[in-house]
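This part shows subunit A:
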Amino acid sequence: MNAAPSTLQNKTSVISLGASDLDRGVESSGAPLVRLQWQPVGDGSPEVAWSLAQLVGDTTDADCLGSRIDRANAEVLERILTAQPVWVDIAAHASEVWPDMGRTLLHAGPPIAWNDMCGPMKGAVLGAILYENWATSPREAEQLAASGGIRFAPCHEFGAVGPMTGIISPSMPLFVVENKTKGNRAYAPMMESGGAKTLRFGAFAPEVIEGLKLIETVLAPCLKAAVTGIDGGLPLKPLMSQSLHMGDDVHNRNTAATLLLYRAVTESLLKSSISRDLVHETLRTIGADDMFFLSLSMAACKATMDAAHGVPFSSIVTAMARNGVNVGIRVSGLDGQWFVGPADIPVGLFLPGFSEADANPDIGDSAITETAGLGAFAMAAAPAMVQFVGGTPQDALRYSREMAHVTIGRNPGFTLPMLDFIGAPVGIDVRKVVDESMRPVINTATAHKEPGMGIIGAGVVQAPMKCFVDAVGALATTGAR
Partner candidate 1 sequence: MTDQDRPQYQQLLARKVEVVNVGLEGFVKDLRDCDIGVVHVDWKPSAGGDPQMAALLAKLGV
Partner candidate 2 sequence: MAIQSSIKANLYKDSVSLMRISQVTVARTGVQRVTLLMGTRSNKEFLQQAGLMGPALEGAKPGDIMIVVADDAGEKRAAAEQEIHSLIVGEEPKGGSAEAAADAPPRSISRGVAIADHADLAMISVPGPYAAAEALKALRRGLNVLLFSDNVPIEQEQAIKRVAARKGLLVMGPDCGTAIINGVPLGFANVVRRGAIGLVGASGTGLQEVMCQIHRHGQGISQAIGTGSHDVSSEVGGITMLQGLDLLAADAQTKVVAIVSKPPAGDVQKRVIERAGAIGKPVVICFLGGEPAASAGNVHRTSSLEETARQAVALAGERQPGGDEQSIEALATRVCASLAPSQRYLRGLYSGGTFCSEAQTIWRAAGLRVRSNAPLAEADRLADVEASQGHTAIDLGSDEFTVGRPHPMIDHGVRIERLLKEADDSTVACIVLDVVLGYGSHPNPAEMLAPAIRRAKAAARGQGRELPVICFVCGTDTDPQAYETQKAMLADAGAELVGSSTGAARAAQAIASRMAADDNATARRVMQGGER
(Lines give C-alpha, C1' and ligand atoms only; values in the text may rest on other atoms or scores of the structure.)
Protein backbone atom coordinates (compact mmCIF):
# COMPACT_ATOMS: atom_id res chain seq x y z
CA MET A 1 0.00 0.00 0.00
CA ASN A 2 1.32 3.40 -0.91
CA ALA A 3 1.08 6.37 1.32
CA ALA A 4 0.97 9.87 -0.04
CA PRO A 5 3.79 11.81 1.55
CA SER A 6 3.36 14.50 -1.05
CA THR A 7 0.08 15.45 0.57
CA LEU A 8 1.84 16.83 3.56
CA GLN A 9 4.66 18.63 1.86
CA ASN A 10 2.61 20.55 -0.64
CA LYS A 11 0.78 23.68 0.06
CA THR A 12 -2.84 22.62 0.34
CA SER A 13 -5.24 23.94 -2.29
CA VAL A 14 -8.84 22.95 -1.87
CA ILE A 15 -11.88 22.40 -4.05
CA SER A 16 -15.01 22.35 -1.96
CA LEU A 17 -18.43 21.03 -2.86
CA GLY A 18 -21.50 20.65 -0.70
CA ALA A 19 -21.97 22.59 2.52
CA SER A 20 -20.42 26.02 2.11
CA ASP A 21 -20.18 26.53 5.90
CA LEU A 22 -17.23 24.19 5.86
CA ASP A 23 -15.25 26.61 3.71
CA ARG A 24 -14.69 29.06 6.50
CA GLY A 25 -11.78 27.22 8.04
CA VAL A 26 -10.06 26.97 4.69
CA GLU A 27 -10.74 30.61 3.94
CA SER A 28 -9.32 31.70 7.27
CA SER A 29 -6.11 29.79 6.61
CA GLY A 30 -5.62 31.66 3.35
CA ALA A 31 -5.28 28.43 1.40
CA PRO A 32 -6.49 28.62 -2.21
CA LEU A 33 -10.12 27.54 -2.40
CA VAL A 34 -12.47 26.93 -5.28
CA ARG A 35 -16.09 26.50 -4.37
CA LEU A 36 -18.23 24.49 -6.73
CA GLN A 37 -21.88 25.17 -7.28
CA TRP A 38 -22.52 21.52 -7.03
CA GLN A 39 -25.69 19.86 -8.08
CA PRO A 40 -26.44 16.20 -8.69
CA VAL A 41 -25.17 15.13 -12.09
CA GLY A 42 -27.33 14.27 -15.05
CA ASP A 43 -30.87 13.41 -14.07
CA GLY A 44 -30.06 13.43 -10.38
CA SER A 45 -29.87 9.73 -9.79
CA PRO A 46 -27.07 8.47 -7.52
CA GLU A 47 -26.63 5.36 -9.66
CA VAL A 48 -25.82 7.48 -12.69
CA ALA A 49 -23.46 9.57 -10.62
CA TRP A 50 -21.60 6.45 -9.58
CA SER A 51 -21.57 5.02 -13.11
CA LEU A 52 -20.21 8.29 -14.40
CA ALA A 53 -17.46 8.33 -11.83
CA GLN A 54 -16.29 4.97 -13.15
CA LEU A 55 -15.73 6.59 -16.54
CA VAL A 56 -13.34 9.31 -15.42
CA GLY A 57 -9.88 9.09 -16.91
CA ASP A 58 -6.77 8.85 -14.82
CA THR A 59 -3.34 9.87 -16.06
CA THR A 60 -1.67 7.44 -13.68
CA ASP A 61 -3.87 4.50 -14.57
CA ALA A 62 -3.79 3.79 -18.26
CA ASP A 63 -5.88 0.65 -17.92
CA CYS A 64 -8.84 2.11 -16.15
CA LEU A 65 -11.98 2.49 -18.17
CA GLY A 66 -11.84 6.26 -18.11
CA SER A 67 -8.34 6.32 -19.53
CA ARG A 68 -9.36 3.98 -22.32
CA ILE A 69 -12.22 6.30 -23.08
CA ASP A 70 -9.89 9.30 -23.07
CA ARG A 71 -7.56 7.59 -25.55
CA ALA A 72 -10.43 6.60 -27.78
CA ASN A 73 -11.77 10.15 -27.62
CA ALA A 74 -8.43 11.58 -28.66
CA GLU A 75 -8.59 9.36 -31.72
CA VAL A 76 -12.15 10.49 -32.41
CA LEU A 77 -11.20 14.14 -32.08
CA GLU A 78 -8.32 13.65 -34.47
CA ARG A 79 -10.70 12.10 -37.00
CA ILE A 80 -13.11 15.00 -36.64
CA LEU A 81 -10.44 17.64 -36.99
CA THR A 82 -8.74 16.04 -39.99
CA ALA A 83 -11.91 15.35 -41.93
CA GLN A 84 -12.00 16.95 -45.38
CA PRO A 85 -15.59 16.99 -46.55
CA VAL A 86 -15.77 17.76 -50.25
CA TRP A 87 -18.89 18.08 -52.33
CA VAL A 88 -18.12 15.65 -55.10
CA ASP A 89 -21.34 14.78 -56.81
CA ILE A 90 -25.08 14.76 -57.09
CA ALA A 91 -26.73 11.36 -57.06
CA ALA A 92 -29.59 11.67 -59.51
CA HIS A 93 -31.67 9.34 -57.37
CA ALA A 94 -31.24 7.91 -53.89
CA SER A 95 -31.77 4.47 -55.40
CA GLU A 96 -28.48 4.90 -57.25
CA VAL A 97 -26.75 5.05 -53.90
CA TRP A 98 -28.76 2.25 -52.28
CA PRO A 99 -29.91 0.01 -55.15
CA ASP A 100 -31.94 -2.32 -52.93
CA MET A 101 -33.97 0.43 -51.27
CA GLY A 102 -37.26 -0.81 -52.61
CA ARG A 103 -40.12 0.82 -50.80
CA THR A 104 -37.97 2.26 -48.09
CA LEU A 105 -38.37 5.78 -46.79
CA LEU A 106 -35.54 7.23 -44.76
CA HIS A 107 -36.50 9.70 -42.07
CA ALA A 108 -34.92 12.06 -39.61
CA GLY A 109 -34.02 11.10 -36.09
CA PRO A 110 -33.89 7.79 -34.29
CA PRO A 111 -36.04 4.86 -35.47
CA ILE A 112 -39.79 5.34 -35.29
CA ALA A 113 -42.86 3.40 -36.43
CA TRP A 114 -45.64 4.90 -38.53
CA ASN A 115 -48.09 4.95 -35.64
CA ASP A 116 -45.74 6.89 -33.42
CA MET A 117 -44.82 9.54 -35.97
CA CYS A 118 -45.68 13.19 -35.40
CA GLY A 119 -47.96 15.09 -37.78
CA PRO A 120 -45.32 16.66 -40.02
CA MET A 121 -43.47 13.36 -40.35
CA LYS A 122 -46.65 11.55 -41.37
CA GLY A 123 -47.42 14.31 -43.85
CA ALA A 124 -43.98 14.02 -45.38
CA VAL A 125 -44.35 10.26 -45.65
CA LEU A 126 -47.60 10.72 -47.53
CA GLY A 127 -45.94 13.27 -49.76
CA ALA A 128 -43.07 10.94 -50.51
CA ILE A 129 -45.43 8.08 -51.33
CA LEU A 130 -47.30 10.33 -53.73
CA TYR A 131 -44.06 11.61 -55.23
CA GLU A 132 -42.94 8.01 -55.81
CA ASN A 133 -46.36 7.17 -57.29
CA TRP A 134 -46.77 4.32 -54.82
CA ALA A 135 -50.24 5.63 -54.27
CA THR A 136 -52.45 8.05 -56.11
CA SER A 137 -54.19 9.84 -53.28
CA PRO A 138 -53.27 10.88 -49.76
CA ARG A 139 -55.89 8.44 -48.44
CA GLU A 140 -54.42 5.58 -50.34
CA ALA A 141 -50.95 6.63 -49.27
CA GLU A 142 -51.99 6.65 -45.66
CA GLN A 143 -53.44 3.16 -45.97
CA LEU A 144 -50.23 1.96 -47.54
CA ALA A 145 -48.13 3.42 -44.75
CA ALA A 146 -50.42 2.14 -42.03
CA SER A 147 -50.59 -1.33 -43.51
CA GLY A 148 -46.86 -1.83 -43.20
CA GLY A 149 -46.26 -1.53 -46.89
CA ILE A 150 -43.40 0.91 -46.34
CA ARG A 151 -40.12 0.21 -44.61
CA PHE A 152 -38.95 3.08 -42.44
CA ALA A 153 -35.36 3.60 -41.40
CA PRO A 154 -33.35 6.49 -39.98
CA CYS A 155 -31.30 8.44 -42.52
CA HIS A 156 -28.39 8.27 -40.11
CA GLU A 157 -28.15 4.48 -40.49
CA PHE A 158 -27.66 4.96 -44.24
CA GLY A 159 -24.94 7.57 -44.02
CA ALA A 160 -27.51 10.24 -44.78
CA VAL A 161 -29.05 13.21 -43.05
CA GLY A 162 -32.26 15.04 -43.80
CA PRO A 163 -33.47 18.39 -42.50
CA MET A 164 -36.72 18.54 -40.45
CA THR A 165 -38.77 15.43 -41.37
CA GLY A 166 -35.75 14.39 -43.38
CA ILE A 167 -37.66 12.07 -45.70
CA ILE A 168 -35.55 10.52 -48.44
CA SER A 169 -37.35 8.41 -51.03
CA PRO A 170 -35.72 6.35 -53.78
CA SER A 171 -36.24 8.89 -56.57
CA MET A 172 -34.89 11.88 -54.73
CA PRO A 173 -31.60 13.37 -55.86
CA LEU A 174 -28.96 13.68 -53.15
CA PHE A 175 -25.92 15.78 -52.46
CA VAL A 176 -22.89 13.52 -52.21
CA VAL A 177 -20.15 14.67 -49.88
CA GLU A 178 -16.97 12.69 -49.52
CA ASN A 179 -14.62 12.87 -46.58
CA LYS A 180 -11.33 12.76 -48.49
CA THR A 181 -9.43 11.77 -45.39
CA LYS A 182 -11.29 8.54 -44.77
CA GLY A 183 -13.02 8.09 -48.10
CA ASN A 184 -16.49 7.77 -46.55
CA ARG A 185 -19.47 9.50 -48.13
CA ALA A 186 -22.52 11.23 -46.76
CA TYR A 187 -25.78 12.17 -48.40
CA ALA A 188 -28.46 14.79 -47.96
CA PRO A 189 -31.54 15.75 -49.95
CA MET A 190 -31.72 19.16 -51.57
CA MET A 191 -33.46 22.09 -49.92
CA GLU A 192 -36.83 22.68 -51.49
CA SER A 193 -37.64 26.25 -52.26
CA GLY A 194 -41.24 27.37 -52.05
CA GLY A 195 -41.50 29.00 -48.67
CA ALA A 196 -43.56 27.27 -46.04
CA LYS A 197 -45.00 24.50 -48.16
CA THR A 198 -42.30 21.89 -48.32
CA LEU A 199 -42.06 18.16 -47.78
CA ARG A 200 -39.47 18.66 -45.10
CA PHE A 201 -42.12 20.44 -43.05
CA GLY A 202 -44.66 17.74 -43.79
CA ALA A 203 -46.57 19.31 -46.68
CA PHE A 204 -47.80 17.03 -49.43
CA ALA A 205 -49.98 19.25 -51.61
CA PRO A 206 -49.63 18.87 -55.40
CA GLU A 207 -47.35 21.92 -55.67
CA VAL A 208 -45.01 20.31 -53.14
CA ILE A 209 -44.76 17.21 -55.29
CA GLU A 210 -44.21 19.48 -58.28
CA GLY A 211 -41.40 21.18 -56.42
CA LEU A 212 -39.74 17.84 -55.74
CA LYS A 213 -40.05 16.93 -59.41
CA LEU A 214 -38.44 20.24 -60.32
CA ILE A 215 -35.51 19.46 -58.10
CA GLU A 216 -35.18 16.10 -59.78
CA THR A 217 -35.36 17.44 -63.31
CA VAL A 218 -33.76 20.87 -63.15
CA LEU A 219 -31.77 21.55 -60.05
CA ALA A 220 -30.10 18.16 -59.72
CA PRO A 221 -28.77 17.89 -63.28
CA CYS A 222 -27.58 21.50 -63.21
CA LEU A 223 -25.78 21.13 -59.91
CA LYS A 224 -24.34 17.82 -61.04
CA ALA A 225 -22.89 19.60 -64.04
CA ALA A 226 -21.68 22.42 -61.84
CA VAL A 227 -19.92 20.20 -59.32
CA THR A 228 -18.36 17.98 -61.94
CA GLY A 229 -17.07 21.13 -63.53
CA ILE A 230 -15.14 21.96 -60.40
CA ASP A 231 -11.88 20.10 -60.44
CA GLY A 232 -11.77 17.70 -57.51
CA GLY A 233 -15.11 18.85 -56.21
CA LEU A 234 -15.87 21.74 -53.91
CA PRO A 235 -14.06 21.59 -50.54
CA LEU A 236 -16.68 22.53 -47.97
CA LYS A 237 -14.62 23.15 -44.87
CA PRO A 238 -12.96 26.36 -46.12
CA LEU A 239 -16.31 27.58 -47.35
CA MET A 240 -17.99 26.91 -44.00
CA SER A 241 -15.06 28.39 -42.15
CA GLN A 242 -15.36 31.56 -44.16
CA SER A 243 -19.09 31.76 -43.66
CA LEU A 244 -18.59 31.58 -39.87
CA HIS A 245 -16.66 34.80 -40.32
CA MET A 246 -19.66 36.19 -42.16
CA GLY A 247 -22.26 35.73 -39.50
CA ASP A 248 -23.43 32.19 -40.24
CA ASP A 249 -23.68 29.31 -37.81
CA VAL A 250 -24.28 27.07 -40.88
CA HIS A 251 -27.31 25.63 -39.18
CA ASN A 252 -29.98 28.26 -38.73
CA ARG A 253 -28.20 30.91 -40.75
CA ASN A 254 -26.66 29.92 -44.06
CA THR A 255 -26.90 33.27 -45.80
CA ALA A 256 -23.19 33.74 -46.37
CA ALA A 257 -22.47 30.09 -47.08
CA THR A 258 -25.20 30.03 -49.71
CA LEU A 259 -23.75 33.17 -51.23
CA LEU A 260 -20.29 31.63 -51.34
CA LEU A 261 -21.75 28.47 -52.85
CA TYR A 262 -23.51 30.56 -55.44
CA ARG A 263 -20.27 32.26 -56.31
CA ALA A 264 -18.49 28.90 -56.55
CA VAL A 265 -21.01 27.29 -58.89
CA THR A 266 -21.79 30.26 -61.10
CA GLU A 267 -18.68 30.12 -63.20
CA SER A 268 -18.76 26.37 -63.47
CA LEU A 269 -22.43 26.39 -64.44
CA LEU A 270 -21.95 29.01 -67.14
CA LYS A 271 -19.10 27.04 -68.60
CA SER A 272 -21.18 23.84 -68.72
CA SER A 273 -23.28 22.77 -71.63
CA ILE A 274 -26.51 23.19 -69.69
CA SER A 275 -28.97 25.51 -71.38
CA ARG A 276 -28.99 29.16 -70.30
CA ASP A 277 -32.62 28.82 -69.21
CA LEU A 278 -31.93 25.99 -66.82
CA VAL A 279 -28.83 27.78 -65.56
CA HIS A 280 -30.85 30.89 -64.99
CA GLU A 281 -33.52 28.87 -63.16
CA THR A 282 -30.95 27.15 -60.97
CA LEU A 283 -29.13 30.36 -60.11
CA ARG A 284 -32.43 31.98 -59.31
CA THR A 285 -33.38 29.11 -57.00
CA ILE A 286 -30.11 29.16 -55.09
CA GLY A 287 -30.04 32.94 -55.06
CA ALA A 288 -33.50 33.17 -53.58
CA ASP A 289 -33.03 30.76 -50.70
CA ASP A 290 -30.65 31.83 -47.95
CA MET A 291 -30.87 28.37 -46.39
CA PHE A 292 -29.90 26.47 -49.54
CA PHE A 293 -26.49 25.56 -48.18
CA LEU A 294 -27.88 23.78 -45.11
CA SER A 295 -28.06 20.42 -46.93
CA LEU A 296 -24.40 20.62 -47.80
CA SER A 297 -23.52 21.79 -44.32
CA MET A 298 -25.34 18.80 -42.86
CA ALA A 299 -23.80 16.35 -45.30
CA ALA A 300 -20.34 17.75 -44.57
CA CYS A 301 -20.91 17.31 -40.86
CA LYS A 302 -22.29 13.82 -41.37
CA ALA A 303 -19.27 12.83 -43.46
CA THR A 304 -17.08 14.16 -40.67
CA MET A 305 -18.90 12.51 -37.79
CA ASP A 306 -19.35 9.15 -39.52
CA ALA A 307 -15.60 8.91 -39.83
CA ALA A 308 -15.42 9.44 -36.10
CA HIS A 309 -18.02 6.79 -35.33
CA GLY A 310 -17.24 3.31 -34.14
CA VAL A 311 -14.09 3.87 -32.13
CA PRO A 312 -14.41 1.38 -29.26
CA PHE A 313 -14.75 2.95 -25.82
CA SER A 314 -15.21 6.46 -27.14
CA SER A 315 -17.81 8.55 -25.32
CA ILE A 316 -18.10 11.16 -28.06
CA VAL A 317 -21.48 11.82 -29.59
CA THR A 318 -21.44 11.23 -33.35
CA ALA A 319 -25.06 12.05 -34.05
CA MET A 320 -27.87 13.98 -32.43
CA ALA A 321 -31.09 13.63 -34.37
CA ARG A 322 -34.76 14.21 -33.74
CA ASN A 323 -37.81 12.62 -35.28
CA GLY A 324 -40.34 15.04 -33.87
CA VAL A 325 -41.13 12.75 -30.95
CA ASN A 326 -37.77 11.69 -29.63
CA VAL A 327 -34.24 12.92 -29.72
CA GLY A 328 -31.71 10.18 -30.31
CA ILE A 329 -27.97 10.26 -30.00
CA ARG A 330 -25.32 7.90 -31.25
CA VAL A 331 -22.04 7.51 -29.45
CA SER A 332 -18.83 6.57 -31.21
CA GLY A 333 -17.91 3.71 -28.88
CA LEU A 334 -21.43 2.30 -28.72
CA ASP A 335 -22.00 1.37 -32.34
CA GLY A 336 -25.44 0.17 -33.26
CA GLN A 337 -27.28 1.81 -30.39
CA TRP A 338 -29.54 4.85 -30.20
CA PHE A 339 -30.06 6.56 -26.88
CA VAL A 340 -33.35 8.36 -26.94
CA GLY A 341 -35.28 10.84 -24.88
CA PRO A 342 -38.37 12.94 -25.46
CA ALA A 343 -37.92 15.95 -27.74
CA ASP A 344 -38.65 19.41 -26.36
CA ILE A 345 -40.48 22.24 -28.07
CA PRO A 346 -37.97 24.85 -29.26
CA VAL A 347 -37.91 28.16 -27.43
CA GLY A 348 -37.85 31.12 -29.75
CA LEU A 349 -39.76 33.42 -32.03
CA PHE A 350 -42.78 32.56 -34.09
CA LEU A 351 -43.95 33.79 -37.45
CA PRO A 352 -47.01 36.01 -37.44
CA GLY A 353 -50.14 34.04 -36.67
CA PHE A 354 -48.46 31.23 -34.79
CA SER A 355 -47.58 30.48 -31.21
CA GLU A 356 -46.01 27.83 -29.10
CA ALA A 357 -49.33 25.99 -29.05
CA ASP A 358 -48.86 25.21 -32.74
CA ALA A 359 -45.30 23.97 -32.43
CA ASN A 360 -44.17 20.44 -33.03
CA PRO A 361 -41.45 19.12 -30.76
CA ASP A 362 -37.95 19.38 -32.12
CA ILE A 363 -37.39 17.56 -35.41
CA GLY A 364 -34.68 16.89 -37.98
CA ASP A 365 -31.19 15.55 -38.50
CA SER A 366 -29.78 19.06 -38.73
CA ALA A 367 -28.42 18.82 -35.18
CA ILE A 368 -25.57 16.97 -36.87
CA THR A 369 -24.14 20.48 -37.24
CA GLU A 370 -24.05 20.95 -33.47
CA THR A 371 -22.63 17.43 -33.16
CA ALA A 372 -19.79 18.56 -35.40
CA GLY A 373 -19.26 21.73 -33.37
CA LEU A 374 -21.26 24.17 -35.49
CA GLY A 375 -24.78 25.54 -35.16
CA ALA A 376 -25.43 26.69 -31.61
CA PHE A 377 -21.90 25.66 -30.64
CA ALA A 378 -20.64 28.32 -33.04
CA MET A 379 -23.29 30.82 -32.00
CA ALA A 380 -20.60 33.40 -31.25
CA ALA A 381 -20.12 33.62 -35.01
CA ALA A 382 -23.76 34.52 -35.52
CA PRO A 383 -24.84 37.07 -32.93
CA ALA A 384 -27.97 37.79 -34.93
CA MET A 385 -29.19 34.30 -34.07
CA VAL A 386 -29.56 34.87 -30.35
CA GLN A 387 -32.35 37.27 -31.13
CA PHE A 388 -34.45 34.16 -31.51
CA VAL A 389 -34.32 33.67 -27.80
CA GLY A 390 -34.47 37.33 -26.95
CA GLY A 391 -30.80 37.40 -26.11
CA THR A 392 -28.11 39.98 -26.60
CA PRO A 393 -24.94 39.46 -28.62
CA GLN A 394 -23.25 38.68 -25.31
CA ASP A 395 -25.51 35.63 -25.02
CA ALA A 396 -24.18 34.38 -28.33
CA LEU A 397 -20.71 34.41 -26.90
CA ARG A 398 -21.97 32.67 -23.79
CA TYR A 399 -23.48 29.80 -25.78
CA SER A 400 -20.18 29.13 -27.48
CA ARG A 401 -18.25 29.42 -24.24
CA GLU A 402 -20.57 27.17 -22.31
CA MET A 403 -20.63 24.45 -24.89
CA ALA A 404 -16.87 24.23 -24.49
CA HIS A 405 -17.60 22.72 -21.09
CA VAL A 406 -19.22 19.67 -22.64
CA THR A 407 -16.76 19.15 -25.47
CA ILE A 408 -13.27 17.74 -25.52
CA GLY A 409 -11.64 20.02 -28.03
CA ARG A 410 -11.78 23.02 -30.28
CA ASN A 411 -11.81 23.05 -34.03
CA PRO A 412 -9.06 25.31 -35.38
CA GLY A 413 -10.74 25.08 -38.78
CA PHE A 414 -13.89 26.75 -37.51
CA THR A 415 -12.97 29.89 -35.62
CA LEU A 416 -15.08 32.52 -33.94
CA PRO A 417 -14.09 36.13 -34.66
CA MET A 418 -15.87 37.66 -31.70
CA LEU A 419 -14.06 35.30 -29.35
CA ASP A 420 -10.76 36.37 -30.82
CA PHE A 421 -10.75 33.57 -33.36
CA ILE A 422 -10.74 30.73 -30.91
CA GLY A 423 -11.91 27.46 -32.43
CA ALA A 424 -15.53 26.41 -31.99
CA PRO A 425 -15.99 23.75 -29.29
CA VAL A 426 -16.25 20.28 -30.79
CA GLY A 427 -16.60 16.67 -29.68
CA ILE A 428 -19.55 16.33 -27.27
CA ASP A 429 -18.52 13.97 -24.51
CA VAL A 430 -21.54 12.26 -22.93
CA ARG A 431 -19.57 12.14 -19.68
CA LYS A 432 -19.17 15.88 -19.59
CA VAL A 433 -22.80 16.51 -20.49
CA VAL A 434 -23.87 14.43 -17.52
CA ASP A 435 -21.14 15.67 -15.21
CA GLU A 436 -21.83 19.34 -15.90
CA SER A 437 -25.61 18.75 -16.08
CA MET A 438 -25.41 20.90 -19.17
CA ARG A 439 -27.39 19.81 -22.18
CA PRO A 440 -26.13 20.55 -25.67
CA VAL A 441 -27.87 23.52 -27.28
CA ILE A 442 -29.28 23.19 -30.77
CA ASN A 443 -30.36 25.97 -33.13
CA THR A 444 -33.43 24.92 -34.95
CA ALA A 445 -36.43 25.85 -37.01
CA THR A 446 -39.84 25.13 -35.55
CA ALA A 447 -42.38 23.10 -37.53
CA HIS A 448 -46.14 23.26 -37.17
CA LYS A 449 -47.43 20.16 -35.40
CA GLU A 450 -50.02 19.56 -38.11
CA PRO A 451 -48.70 18.10 -41.35
CA GLY A 452 -48.19 20.47 -44.22
CA MET A 453 -48.32 23.75 -42.31
CA GLY A 454 -44.61 24.29 -42.68
CA ILE A 455 -42.19 26.44 -40.75
CA ILE A 456 -43.71 28.60 -38.03
CA GLY A 457 -40.67 29.91 -36.23
CA ALA A 458 -37.15 29.31 -35.10
CA GLY A 459 -35.27 29.17 -31.86
CA VAL A 460 -33.11 26.97 -29.73
CA VAL A 461 -33.72 23.68 -28.02
CA GLN A 462 -31.68 21.44 -25.80
CA ALA A 463 -31.17 17.71 -26.23
CA PRO A 464 -32.80 15.74 -23.40
CA MET A 465 -30.51 14.67 -20.58
CA LYS A 466 -31.90 11.16 -20.69
CA CYS A 467 -30.00 10.33 -23.92
CA PHE A 468 -26.71 11.17 -22.30
CA VAL A 469 -27.52 9.52 -19.00
CA ASP A 470 -28.43 6.30 -20.77
CA ALA A 471 -25.27 6.46 -22.84
CA VAL A 472 -23.20 6.88 -19.71
CA GLY A 473 -24.93 3.85 -18.25
CA ALA A 474 -24.23 1.85 -21.39
CA LEU A 475 -20.58 2.88 -21.42
CA ALA A 476 -20.23 1.83 -17.80
CA THR A 477 -21.88 -1.53 -18.48
CA THR A 478 -19.90 -2.14 -21.64
CA GLY A 479 -16.70 -1.15 -19.96
CA ALA A 480 -17.37 -3.37 -16.99
CA ARG A 481 -17.68 -6.43 -19.21
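Candidate entries met the following condition: all candidates are chains of the complex that A comes from, given by their letters.
In this text, a contact is a pair of C-beta atoms (placed from the backbone, for glycine too) under 8 Å apart; a residue touches a chain by one contact, two chains touch by 3 or more; residues count from 1.
Bear in mind that the values here come from a model prediction, so they are computed numbers and not experimental data.
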item: From 1 or 2, the one in contact with subunit A within this complex; value: 2
item: List of subunit A residues in touch with candidate 2 within their complex; value: 1-8, 10-19, 21-26, 28-29, 31-32, 34-41, 46, 49-50, 52-54, 56-61, 64, 66, 82, 84, 181, 235, 237-238, 241-242, 245, 394, 397-398, 401-402, 404-405, 410, 412-413, 415, 419-423, 432, 435-438
